[in-house]
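Note that this complex is displayed minus one protein chain, with the remaining chains in position.
Labels for the chains are A, B and C, by order of writing; each one numbers its residues from 1.
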Amino acid sequence: MDAIFLQILNGLDKGGAYALIALGLTLVFGTLGVVNFAHGALFMMGSFCAVTLNRIFNISFERVSETEVDFLGNPLKEKIPYLQQWFGADVSNFLLEWSVPMSILLAIVVMGIVGVIMERGLIKHFYKRPHADQILVTFGLAIILQELVRHYFGANPIPQSAPDAFAGAANVGAWIGLGDNVIYPWWRLIYFVFSALVIFGVFAFLQFTTFGMVVRAGMQDRETVGLLGINIQRRFTIVFGLAAAVAGVAGAMYTPVLPPDYHMGMDFLVLSFVVVVVGGMGSLSGAVLAGFLLGILQSFASMNEVKSILPGIDQIIIYLVAVIILLTLPRGLMGRKGVMED
Amino acid sequence: MLSTFTRNDWLLLIGFAIIILVLPWALQPIGAAYPDLLQKIAIFGIFAIGFNILFGLTGYLSFGHAAFIGIGSYVSVWSFKLLTMNVLPAVILSVGMAAVFAFLIGYVSLRRSGIYFSILTLAFAQMSYNLAYSVLTPITNGETGLQVRAIRDSAAVSLRDGDVRLIDQAMGIQEIGVPITNFFGMKMSGYPGFYFCAVLLIICFFIAMCITKSNFGMMLKAIKSNQNRLNYTGIHTRPYLISAFVISGMYAGLAGSLLAVTDPIAGAERMQWTASGEVVLMTILGGAGTLVGPVLGAGLIKYAEQKVSSWNEGILHQAFSGLPDGLQNFFVEFFSFFVGEGWHLTLGFLFMVIVIFLPGGLMEGARRIASIFRKQRTDKADEANAVGQPAE
Amino acid sequence: MSKKLIVNRRSVLKYGGAASVALATPYFFTRGALAQSNDYRNAPTGDTVTFGFNVPQTGAYADEGADELRAYELAVEHINAGGGGMLDTFSSKALTGGVNGKKVAFVTGDTQTKSDAARASAKRMIENDGAVVITGGSSSGVAIAVQGLCQEAGVIFMAGLTHSNDTTGKDKRANGFRHFFNTEMSGAALAPILEKNYGRDRKVYHLTADYTWGWSQEGSMQKYTEPFGWETVAAVRTPVGAGDFSQYITPILNSGADTLVLNHYGKDMVNSLTQAVQFGLRDKQVNGKDFVIVVPLYSRLMVQGAGDAAKGIFGSTNWHWSLQDDASKAFVKSFGEKYGFPPSQAAHTCYCQAILYADACQRAETFRPSAVGAALEGFEFDGLGNGPVLYRAEDHQCFKDVLVVKGKENPSSPFDLLEVVEVTPRAQVEYPVDLLGGELGPYNDGAA
Partner (left out) sequence: MSVAENIRDDEDDRGFKSGIPDKVLHIDDVHKSFAGLHALSDVDLDVRKGETHAIIGPNGAGKSTLLNVCVGRLKPDRGAVIFDGDTLTGKSPHEINQLGVARVFQTPEVFLDLTVLENVMVPALSKRDGHFKLNPFKSFAGEKAIRQEAIDVIHSVGLHAQLNAPATSMSRGDKRRLELAMGLIQHPKLLLLDEPTAGMARHDTNATIDLLKKIKEGGMTKVIIEHDMHVVFSLADRISVLAGGRIIAQGTPDQIKNDPRVKEAYLGEEQV
């Protein structure tokens, strides 16, 4: 019982993360009709926003230590963060500890700008081009972005820790009357709530604002909206910026779960495509649904009991589900007719 | 069929064949004339030509063609292990097996179109990869890859670790250590291996040419152009698509088999989605839908992977040794960003530049240059006429 | 003629050590003749000899590969100078500047940590650049693939970081040599320390990377811990590159296990360890004991990626820069002065391999693979940071002390992440040669 409950919880948690990671991708699909292979790279850059903020808080000057020596036996050059020098160790440590949540702000700004530049400078020339061209150009961009990140941050994963208040696991079992074995990491719970908030926010934005209405109309029929004299172009730029920012915050908040490295974008690219396609191209609610479906199924497929019956099922479950869904529901769970079918 | 080849078609075929066959000399100036790279260019050329029959003609973008490379490789290595080191059965069995798998995967995947088709093929390839890497280890030898071994001493040794080679044994062929693949006695490593691949590449090129110019090829192009209309014209498009998918799967199977022929090992990572992505990039880079483009793209990417990645700082210093020190350091610094371990960056830039400025790939670039020359020539001819006229 | 002789020698060698001693004679007879003839693959003709360094420059192990390359460059520097670094402490004094009167030049290749790419770049270095030896690499799959290639091509392969038993077990090849240790030794070294620290009665949960190395590591851990009472509750295979391991960690909570062994390496290890700690496993009490985690194979670079999660967790490693013997200190000094930070274990093993190869060539007075191999076989040496070491003739595996380490609680620098708990003596990790199976086969000198 506990095991099942934990697996469901884990599935929901994964599902939330999948949905959040795929959200920006489906947004860009749905509105702009662009296959963005750089989406994973945006996610990766978002997580490096967290690393960068941490590094910024850590900018230090060197002081030659009188007592300690380094590994070569020379006097140790101690690194003292300026923040510590200026505001004292308390403030400095507090900022460092909370750098991941704070990096959300940095990620929104930086990734929003990156998104807008990307759309203005590159993507907008590719609206009318074949999908294959879009794939190639965004893939090229993704490689460039990740190589640049590697150049400055190296190839090794860089650990980012959650604030101490959220370290360790919450005793979920105690809240709902299950055993002590039902625990779940605080940070994952927070990530889940965060995903829900962001997804809900994007929904609300598209559903209840005039801006959103125009964009949704553009999703249905770009030509007509254009004919109405609405500057759909500018709105699309903003949508792309929004998608990039969402990918960015998803990445920044994910760093305590998965120490970021330059290649993580590519690792998530295929996954987010599968989520988007299973959900149905361009459908936001489909992506959320697909995220949860895949998360829960993956979680259950990984249980020993299941694996002993079907060896290796956990390795292929995501793809298997994708195949089954696409063969039974031609356009994924909630896809619209005619989108991305040519 | 042959009677309908125009003079230009023959010129193209002969020119292509000559260029491929003289590559060992032609590529010397850029340091690419060594067997392995030449083999890889020929093999991936075949892969890309085959991929182009599906993608270039019908517009269906498969993200799972690497699966057939993997299947071809595994079947070939098993043929070496169980039957004979002669490559002929290996090649035939690989292509056949790839056709069977391509039919199964194609039959299912082609029920959908567009990105849905792409994701279905991707899913099949990823499943093959994941299973080959782990659960199917008894057949694939997992991460280590399936290799040719010496003849096993007893039946207790698993077939992965010891071979039987029934045909070779029956024919009483002596082996010392781990034998090398052969084509009726001709060793398939080094340059003979390259020429074996090169001849197959030329044959494959010829077949692709025939297909492109055939009724069948025209139907495939019509599918890319307007599949819906084709249905209303009385054409059932699915059999055409499945045929194209199977043909290109067979090309991939052949490529996979040749990888094993020239280097008898088969690893799971050949089936990973990035490998499928690579052939997409080769095709688009060279020019999708053209005959020569995919081969060109394959050559370029393999060259970058093999050679550009090897230009470390030492080599750069040599290259710029003629320059004064400060300038030399600057150039080395600058270029080391793009070569050696930075070769991915060069590839990324290349993709972007090509797609932005030459949407038809390198072949479009060649066409544009050719048309500039043609224009100049006609201009000159006009001038000559203009000059010549008063004299008359 | 000469080739056939070697074939015979090898085939007899299988039958026992005594015979091999007797048969060492023809080698000395033929040595002079062999040294002068140049009918082997890539025999150097000019005044330089080319080494091929095949390391991951892109992909997950790029940083490790970069460190290996630094070590190689340093080794080449020292070989050409005839001294410096560990060359000064090395017990063999054959090298006195260059090898066989030639300066060492080198070419590099990118393995991308993929077998195909690694073989392709190795082939390029052999076929195009005339490399007489290939060395490097950061995973067992690549090492085995490249080793097979070097056997076919007829050059020596000096393995870099490869920990799987198979490299010198069932996939061993005459032309391949490994300095690094393996899962068998990890298990043997780690088990007594685990027994001492965590007691005899433990219920163990294995999370194992689902490929050859992972299985082999899992097997070794079970083999050495089960005799004193550790009981395997479950051994779960996880896909390589899973990223998020939470779905494999949650079942541990209810399994009744009090010990988790993570048979992961690289990024998988970083992620699974980070996440396992995040799940509060280490704060748990099960069966009245503190829940503990063990990571059988450690690498400093990966511990860096795991950050705080690795603190206090036991594992094993081939070498660590904080060792205080003269050789290690000399190596750390020369490496640190050149690059500004201490070397990793990957750098160390690569440096040693380069030195060992060059030294063997010098002693054999040729670069001919069979002769160099013979010089390496049964070679006993010291002064390369691992105490007295034996290159065992029967499987081309180095036998040396193994370090048991623990994630440091209070690191004083970004590199000071592991503390050496125990140096397990060589005798304790030695195993009989037929344990892992496989057959070396004959040397291949390749065609000229």
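Criterion: contacts are C-beta pairs under 8 Å (C-beta built on N, C-alpha and C of every residue); 3 or more make two chains touch, one makes a residue touch a chain.
Since this is a predicted model, take the numbers as computed values, not measurements.
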item	value
Visible chains in contact with the missing one	B
Hidden partner chain, touching residue among B:Gly217, B:Pro264, B:Gly342 or B:Gly360	B:Gly217
Which residue of B:Tyr116, B:Phe194 or B:Tyr240 touches the chain not shown here	B:Tyr240
Interface with the unshown chain - residue positions in chain B	1, 3-4, 207, 210-211, 213-219, 221-222, 224-226, 228-237, 239-240, 243, 247
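Note that in this section only the chains that are shown with their structure count from here on.
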item	value
Where chain B and chain C are represented by their mean Cα positions, the distance between them in whole Å	35
Contacts with two or more other chains, residues of chain B listed in rising order	130, 133-135, 344
For chain A, residues that touch 2 or more chains besides their own	315
Residue numbers on chain A that touch chain C, as the complex places them	2-3, 6-7, 9-11, 13-14, 17, 68, 70-73, 76, 150, 154-162, 167-169, 181-185, 187-188, 256-259, 261, 263-264, 267-268, 298-299, 302-304, 307, 314-315
For the chain B and chain C complex, residues of the former touching the latter	31, 33-37, 40, 130, 133-135, 137, 142-145, 147, 150, 161, 176-178, 180, 189-190, 259, 263, 265, 267, 269-270, 305-307, 309-310, 312, 314, 340-341, 343-344
Chain C residues touching chain A - in the complex, by the definition given at the top	58-63, 66, 210, 234, 236-239, 241, 243-244, 246-248, 250-251, 253-254, 267, 270-271, 274-275, 278-280, 283-284, 301-302, 304-309, 321-322, 332-333, 336-337, 342, 412-413, 415-416
